[in-house]
Structures are given as structure tokens and as C-alpha cells.
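Just below is one structure, and these are the notes that go with it.
Note that one protein chain of the assembly has been removed; the remaining protein chains are unaltered in position.
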Amino acid sequence: MDELLSEDQKLLRESAARLCADVGGAKRARELRDSGADIDTEAWEAIREAGWLGVLVPEAKGGAGLGAVELYLLLEQVGRHAVMVPLIETTALAWLVSQSKDEMGLSALLAGRVMVPALAMDGWDFRAGKGAARAAFAASAEEFLMFTHVAGEPALRLVPRDDPGLQFSVTRNVDGSSATRLAYAGGAPVLVRGKEVDAVAARLGDLLALGTAIELLGLCESALAMTLEHLKTRKQFGHPLGSFQALQHRVVDGFVDLETNRALIHRVCVAWDTGTYEPAMIAAVKSRSARIVADIMRTSLQFHGAIGYTDEHDIGILWKHSLALSARYGNELTQSDRFARLTADEE
Amino acid sequence: MDELLSEDQKLLRESAARLCADVGGAKRARELRDSGADIDTEAWEAIREAGWLGVLVPEAKGGAGLGAVELYLLLEQVGRHAVMVPLIETTALAWLVSQSKDEMGLSALLAGRVMVPALAMDGWDFRAGKGAARAAFAASAEEFLMFTHVAGEPALRLVPRDDPGLQFSVTRNVDGSSATRLAYAGGAPVLVRGKEVDAVAARLGDLLALGTAIELLGLCESALAMTLEHLKTRKQFGHPLGSFQALQHRVVDGFVDLETNRALIHRVCVAWDTGTYEPAMIAAVKSRSARIVADIMRTSLQFHGAIGYTDEHDIGILWKHSLALSARYGNELTQSDRFARLTADEE
Amino acid sequence: MSWDIASLFSDDTEADRAFRAEVRDFVRDNCPPELKRHGFRIDPPALKPWHRRLYERGWAAPHWPKEYGGMGATLTQQIILFEEIVRAGAPTPYPHGLNFIGPIIIKAGTEEQKARFLPSILSGEATWCQGYSEAGAGSDLASLNTRAVLDGDHFVVNGHKMWTTNGHYADWMFALVRTDPEAKPRHAGISMLLIDMRTPGITVKPIQTLKGDAEFAEEFFDNVRVPQENLLGGINQGWRIAGMVLGGERFTTGHPRYALVYLNQARQIAKETGAWDNPTFRARLTELEIDLLAFLAYYRQAAKLHGANAAPLSMAPVIKIAGGGLAQRSSELLMLAAGGRGPSVEDFPLQSGPVNIGSELFEMRRLSIGSGTLEINRNIIAKRVLGLPDE
Partner (left out) sequence: MSWDIASLFSDDTEADRAFRAEVRDFVRDNCPPELKRHGFRIDPPALKPWHRRLYERGWAAPHWPKEYGGMGATLTQQIILFEEIVRAGAPTPYPHGLNFIGPIIIKAGTEEQKARFLPSILSGEATWCQGYSEAGAGSDLASLNTRAVLDGDHFVVNGHKMWTTNGHYADWMFALVRTDPEAKPRHAGISMLLIDMRTPGITVKPIQTLKGDAEFAEEFFDNVRVPQENLLGGINQGWRIAGMVLGGERFTTGHPRYALVYLNQARQIAKETGAWDNPTFRARLTELEIDLLAFLAYYRQAAKLHGANAAPLSMAPVIKIAGGGLAQRSSELLMLAAGGRGPSVEDFPLQSGPVNIGSELFEMRRLSIGSGTLEINRNIIAKRVLGLPDE
């Protein structure tokens, strides 16, 4: 993979790995869950300082002017170290608003303000919800991007948390993240309006799903590394666990799935950057990422034995985090169905 | 399992095993395929002499007056030894006609005349075909049971092979069996007519699917035994193949599938005999049998290595036979969909 | 829930049906409503009143002989009793006293031990735990290191037990301890002690599970003195004694109840979330339901065979492999069916009662690691049933 990256990209990945190793990790994710926070504010501050939030924003508008491949390099490390931050939400929104004329909210986003998109219930799509939507990081969000209608026209709005028209109560996921139903009836500022909204919203939904899949990729790497370490050190019947061939072959299958998925994600990021991506690719990426993380976690948990069934062990919090990420912005079922419909080719 | 059988049933199974071992076997099946015949007439004669054809026919009508459990014990051996005979077709038809008033064709069936039912294309159902249907053993069949209409009413007819209203050309399967499309427009004798036909035809279709699943069960046992033998004797890197744990565990999974399937089949036969069976059970049996035979054959072929890729080795003809049996009277897809529809429980 | 997969395979006799109805009425009228909830783990103290009601009805120990206060029930009756309790969403008593150590005491205990221990096991007054596993001895139990040395008329126990279900609630532990460190093979040097958990020198620490509750504990033994009369079944006989309950007394733990409940819940959830119209969901549901049907048939057949003392060696591992896998895959389907709501810590409300999807998913991981991992059970079939060679 390395040979496909430029020198700059390699440096970026190294520094991302360092930063995430410093601020993240499974233990930190567990502490955060127990503390009741859904965002790691220290990590968020470090990420803001490192300038990641504007990765997709043109330099002229205060961003880094980079692309989806660079975003991938960052998010992979976020996932690998289970850092609980709204990086894909913020970078995606910043990208979106940087393309609009008035750039509403851009400077706040780049400054680390937590603004999260509320997508239709259980789907990837902004439009399907009948007024109800679901948002991640809702416990900490200061504003929500919501799909509404104005005079019969679709309109994306930025709704402040304390807007009286906003109805929601925060619910928690098993990993401590939040996933909250929202409904809105009010008059908050309109970001985009009219026909354009559909196209914008679809691309935004795709970017969110892609980014979440990348976090899952990093999480898979972490789970596999943890499992390999366990297999190499833990002994049973006088042999290291990892010497048993039945176990070896199952880990290998996880590795093969992971390697092909890494290639798929990299390729889709390139397609995004070159303007050749198609929504079916994103559906494939998210569906497959959710499927293979489930397979890899099943193997990882099984091979950890009883210790993997305790809350104390790191593999458990990774599993829980993977469940939340898999369900966010369309789970395996939703996205595979979307892929099927996009490629159905009916006469 | 043995403890669930009566002494008579155990004796029946033993004699069935002996008879099928004598007349059948993979080598014989391959010879038959190469000879172009779709029925093993010697085996058929032995089976007729043994009195198996009337297994489901009341004693008063010249049959053995036994039930589906006994039929299971016979068909399991037929499948195990890949005997190419229309046993389920004949026993099912004999059962059907023995229940009608005039018992048309019963004595011919018990005498070994080959009369086969033509079911709707690719399905289990008699009704779905628009005049076209598919029959097994069509190369040798002397009469066909066909679903037709008379004056707007459904009617089951026995159509002689040389009836000018019958259109068909025999096609062959990879195992040498035949599976032939038929269409009929003529006035052959009506066996059952009116509303009753639907019920009769549905039960007949169920019995055919069940019987074919039982043959698959026997075939799975055979494939597993062959594979175990190979794993115990063939050496690689100085060890018997069967000592490699990754291979062991895959064979074990096949064994577990087989054991649970055997229980399912036995249970459904009991349900048939006690009049408590439901069509969903049959759909489950046929679908699952086709699924697990595919899994077991995949494992068996893989572990046989290059020798399993030759036409000469017995595992290959078993595979081909399993493909034909799996597709006959509704394949995995058709039957699992039927199961889903029968259990859909829609409001 | 108008379609009931289990009903496809009910083969109750007239008498069975009458017993089933009797149990159903009893559970409806006697189980405290707050305990009636599918798949919800209840700590031993909260369970006691319900255990007591079953005891008073004479149904606490269906499989015990009548002379010891049991029902002397047939396996079919046992299964019916179990099924009807589960069907109502009610909990079953913990098995450690009634199903594990009780039958061993009946078979291998002295008259004094029977008189002393059986009544409080039966009534549910005493909570028991099983002290087998250790940090370094999970699947490879024979390698356990907790030592017991005879000193006068007491054994002095030192060591560390782990993964003990309800260890922190237990009044008593039945423990496997090493009494002969030199024995070959290693399991020939193991004895079973009945240990009062209030004996000085025992420190108990709960272990938090993935579900977030403390289902297990670990216990540290520091010169714990156990009276010699608490030795069960003779010195160095522990391995043999422990093996006595690996059969039918544990039968109900392999019951396909989880998959039955989960697949039914998955249908309900899917109809609410729209997953019902998703081909991948339907394909997986159908495959699992078909597999469940086969497993139900196997399980009932196995019960009959076991009742006739004719169960094959492969029975327990097949139940473990097929049943465990089915339950796990079914709980995974629940999570998928619920879409974005799947990972929530909140209950998913359903007509059949609320379900906490995460808890169920986490709980099911136990099935492939407890009492012999999936891999160990596969090894048993490979070597002892199919006769495949060692390397």
C-alpha cells in the first residue's frame, strides 16, 4: 500500500498515528464511556490544533486543500485507536459549507465547534425520515444539520441545540456514543435550499458513510493485531494458541478480508478525489466494512476466550464501538440493499 | 438414532443397505451415465422383487402397508449407494393412486412400470407451469403424471409416452439422469379431477421433495465417509492429512450439519405418518438438504485435492448426482423461498 | 407472534399436554411479574422467591429422585417444565446447585453429606458456585493449580479460581483442587471439596462482563481451612466425580430457547424497522429458522435417546456446536434488524416484551467459551467420534 502513497501522504499518516496513539486507545474509550461523555474533548482539541478539520476545505478558505485519500489516512488512525471524535461529521460538513457561497458556519467548524448532521432514521438518506432523524454525537453537539422543507422546497438548516423547535432526548449506545432521534419544527437558518439540496445531501451522506467505514477499517486492524498478540503469547495444552491450524486459518481469512477492504476503501477515496465515484461504491464499502468487522470481531472474541467476555479487556470495547460504527449511517442490511437497488439494472 | 427405530425397522434398514450395496455404488453410477441410461434396470428389478415399491400402499391393496419412516430407511440407502432408480417417484405415485377409488395404474406401478410425475418448471408445485413441466427419469418413463385442465377444472392425467399430444425431448443432467421439459395437449385418462387435485398434487409434491432430500442425506453420508477415509490414509508433509486441525474442524462442521439434518428428516417422516406434517417442514428439509450437501461436497472435493478433480474418482460422480438431486423438485432457493412464504405471518 | 416454529415439532402425548397446561397456569400465577422477561439475567437473591414457589410446588428439581425431594420426572416432563417457564419469559433457577452439584452429591456423597447439603439446595436457600476454572486453566482444566494439603483433619487450600458464575453471591463452592501435584496423568491428582464461602482466607472479587453486570467472580484462597468431611467422593477422585454431570443434568442448558426467542423478536423488530423487506435480512432469517427447525428435531431426538440411556458420544458436542452457533447468529440478526437503534443501551419495546439487544448479543458469547470452547468440542468429535488421527 505504501508505494501508492506520496511522501507527503506517508508523513501525514505517521503523524496521525502518533497523535491518535497519544490521545486515544481502548482504555481511554472505556473511561470515556464510563464518564458519560460522547466526545473526547482532549483528543478533539489536539485534532483541531493539528488542522485536520479543514482537510477537505480549499486552502483559500482556511483549510488544508487535501482530498479523501488524506482524510482516509487520518480516519484510519482514529478508528485504529478508537478515538471518540466527530471527525468525519466535521470534515464532511466543513467540505459541504466551503462549497456554498456564504460559507455559513465554516469558521466555527474549523474552530472545532461540534455540528452534526441528522440523517433519516436507520438509513443513509437525508430524505426518507418523516421529520424524524438520527444524529451521532448528539450529547455534545452544539448545532444540528437537519433536512427540512420551506414552502414545499427541501432545505438544509443549521439548528442550534437550544432552538425551541428542536425535540430530542439523548440516547446512548453500548460504546458510550450517542445516537439520538430528533424532530424539528422551527425556523433556523437555511444552509442550502431548493433542488440542489438533494444532490448535496446525497453526497454528504455518502461521505459520512465512507468515513465511518474507514474508522471500521482501522478498528479491524486493531482487533486483528490484538488477537495475533494473544495467539502468540497465550498457551494451551503446552502450545501457543496461535500454533493451532484451525485458529490460524480463521485469522488468515480475517486478514484477507481486511486487505481487500483496505484496497476497496483506498480506491473509492481516489474515485472521490477524481470525481469518478458512484454512490454504489459507497454502499458497497459501508456494507462490506460492517460485515467483515462482524466476522473479525467474532473470531477475535472467540479466540480471546473467557477474558474476552470481561468488560475489562480491550477487545470488548472495540466490539461495542464496532457495533455503533456499523449501525451509523446505514448498517450492513441497509447499505447492501442500497447497493442492490443502485445496480439492479431493471428493464 | 437406532434406539428410535423398532426391531422391524432396523432389519429393514439392514436389508436395504445390503441390497443397495450389491446393486449400486459410485462406479456403477458412472458406468450407467456413460451408457446413456437414466435408470439402472438391474437395480430396479431387485428393488421391485424386494417389494419396496408398495411400501406406502396398504396391505389390502397389495402393498407393504408401511409409512414414511420405512420409506426413509430405504431411500437413505438408495442415496448412500447412488442407485439410479425412480423409487420415490414410484412409491409416491403408488401411494397416491392407492388412495383413489379405482386405483388406476396401481398394479402396473407395483410391477415396476416407470411412471413419473411432471412438475412445474423448476418448482415444487404442480400448478405453476403454464402447460410446461419437468420430469425426472423421462428417458425411461413409460407414462407421465401431468397436471392439466378439463373444462376449466384441474385434472391429473396419466399420459403414455407415445401419446401424440405429448411434446418432449429428453435432456440429460451431469450425472446421467434425465430432466426433461414436457408439454401436453391431449385426452389421456384422468386420475383425479376437480378441487381435490390441488390438495393431492400438493401432498404428492411434498412427498417427492422429501424423498429426494432423503436421497441427499444418504449421499452426504457417503461423501463424508469417503472423505474421512481419504484423510486417514493420505499423507502430506509426513503426516496423515486428517491430523491437520483446520481440516478436522471443517469435516466436523459437515458432520454436525448432517446429524441435525438426519434428525429433521426423521422427525418430518414421523409427522407424515402421524398426519401432523406441514408443508413448511418439507420446504425446510429440501432447502437445507440442498444447502448442506453443497457445503459437504465443497469440503470433500477440496480435501481430495487433485484426485477429486478427475472423472475417475468416486467423489466426482457423487457431486454430480448431488447437483441433480438438489435441483429436482425445487432447489435450495425455491424451497427456502417457499418456506419463507409459508411462514411469513403477514398481518 | 402467531407463527410458532416450535409448534411444528411438538409431539406431546395427551398426558404431556395436560402437564404442559398445568405448568403454564402455575407459571402465570406464581412467577413475580418483574422477573418475567426474556433473556434478562437476574442475580441470585432476586430469584429466591420464585425458586421457593417452584420448591413448594415440588418442581424445583424435576430430575432428582423422589427420595431426595425431586420429581423423578421423565426427560420429556423436564423439558416441558423448562419450555413453559422459558415461554412465559420467566427465569429458571440457577443450575449450579440443582443441576450440577446436587446430582453429584446424590451419586457420590456420604449420607451425612446428603442430609447436610441437599435440602438447602432444593429449597434454594443456599446459593452454590462451581470452582473449576483458573486463570491458566480454562479449556485445559486438568492443568489447574489450586492446591489442597491435608493438615490434621482439615485441607489447607491455596490458590486462585476465576470465571466463577455467582461466586460473589455463593454460600458454598464445589471446587476442583490439586491434592497430588506429582500425579500422571495430571487429572489423577485432583479432588473435589465443598467449601463454605465464609471461611476465613477467602477473598472474592466480582468480574464485570461485557453486559456490564458482575456475573462472574474470582476467588483468592489464602490458607483456607476446609474440614476433611467436606471432601466429596474420595481423595483424587475429583475428575471422575466432576464428569458425572456432563450428561443429562445439563441437558436444558443446550435447549434451543435462545434462538427461538431471538428469531421471533427479530421478526417483530424487522416489521417495525422495515428490515422485513430487505432481501438480506429475509435470506438470513429464513436460513436460521430452517436451521433452528433441524436443531429442534435433533434436540428432541437427543432427549429421547438420553432418556433411553442411548445417547451417542457426539450428542453433547453437537448440541453445543449447532445450538451455540444458532443462538449467536440469531442474536446478531436482532442487532441487524434493529438498524440504527441496534447498538442502543435502551430496550427495544415489542409486543412480546422489551428486549435489550446489546445484552443479548453479549450474553450469547458465553455459549462458545463456557463449559468447553467451540474448538474443544470440535476436537472431541474429530478425534473421538470420527476417529481422525493426532499429529
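Order of writing sets the labels: A, B and C. Residues in every chain begin at 1.
We adopt the following convention: contacts are C-beta pairs under 8 Å (C-beta built on N, C-alpha and C of every residue); 3 or more make two chains touch, one makes a residue touch a chain.
No experiment lies behind these values; they were computed from the predicted model shown.
With respect to the full assembly, the chain omitted from this view is in touch with A, B, C. When the missing chain is restored to the complex, the residue among B:R134, B:R203, B:H249 or B:K286 that touches it is B:R134. Within the set A:G62, A:G242 or A:G330, the residue that contacts the chain not displayed is A:G242.
Of B:V174, B:A199 or B:A225, it is B:V174 that touches the chain left out of the display. In the complete complex, the hidden chain is touched by one of B:W52, B:F144 or B:F244, namely B:F244.
In the full complex, subunit A touches the omitted chain through residues 1-4, 228, 231-232, 239-240, 242-245, 248-249, 251-253, 255-257, 259-261, 263-264, 266-268, 270-271, 276, 278, 280-281, 284, 287-288, 291, 336-337, 339-340, 343, 345.
Within the entire complex, the positions of subunit C that touch the omitted partner chain are 279-280, 282-284, 286-287, 391.
Touching residues on subunit B toward the chain that is not drawn are 121-123, 134, 171-175, 179, 236-237, 244, 246-247, 294, 298, 301-302, 305-306, 308-312, 316, 319-320, 323-324, 326-328, 331-334, 336-337, 340.
Rule of thumb we're sticking to: only the chains that are shown with their structure count from here on.
Greatest centre-to-centre distance from subunit B is found for A, with centres as Cα means. The chain occupying the central position, as judged from C-alpha centroids, is C. If you average the Cα atoms of subunit B and of subunit C, the two centres end up 40 Å apart.
For the pair subunit A and subunit B, the distance between mean C-alpha positions equals 51 Å.
Residues of subunit B found to touch two or more other chains are 244-245, 248-249.
In subunit C, 375, 378 are the positions where the chain touches two or more neighbouring chains simultaneously.
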